[in-house]
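Scroll down for the structure; my scribbles are underneath it.
The other protein chains are all here in position, but one chain of the complex has been omitted.
And then chain A:
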Amino acid sequence: MEITELDPTFKFDVTREPGGEQLMRCFACGTCTASCPVREIDEKFNPRRIIRMVLLGMREEVLSSQFIWLCSTCYACQERCPQDVRITELMSAIKNLAVKEGHLPAAYKMQLELIRNMGRLYEIDEFDNKKRSKAGLPELESTNEDVKKIFVMTGADRLIGGEEGGGE
């Protein structure tokens, strides 16, 4: 990798994101990685390395990667970090930045579409409502207009291509 491919402003973009403020405190001791249950299973996820990559300015490599999405937000690293980098929150900050720059993984995009269109992650059909009425519960709508409004208000709608866009 050439030094000209590095983006020295990347780290500042991350520290401006909520949760990313403490990034610069990291002195790469490795406590986070050795604490991480995801790293135990998948070598691609290494919080210490991700932080190094951010500090070095590897914007494309980090934001377009799959591994930033592997964090299970268990907070083990955050609990033990001697510099209080708040790694779990930092991972959210990096993910938010990735989304802003158009790197939303297809699986998350699909989830967003499901929630926008139905107000939940799975579809309600007649079978569900039949079971509910037997149990004395009211029927559920298969769509949820309130959630759609929230999507428009928060901008989540734009991530999946606007009103009625995407999903097909």
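We adopt the following convention: contacts are C-beta pairs under 8 Å (C-beta built on N, C-alpha and C of every residue); 3 or more make two chains touch, one makes a residue touch a chain; residues count from 1.
One rule holds in what follows: contacts and distances are computed from a predicted model.
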Name under which UniProt lists the unshown chain, selected from "Hydrogenase small subunit", "4Fe-4S ferredoxin-type domain-containing protein", "Sarcosine oxidase subunit delta" or "Tripartite-type tricarboxylate transporter receptor subunit TctC": "4Fe-4S ferredoxin-type domain-containing protein"
Residue, one of A:Ser35, A:Ser65 or A:Asn117, that touches the chain absent here: A:Ser35
Option from A:Arg80, A:Lys131 or A:Arg158 whose C-beta touches the chain left out: A:Arg80
Touch residues of chain A, complete complex, unshown partner: 25, 27-35, 39-40, 46, 48-49, 80, 82-84
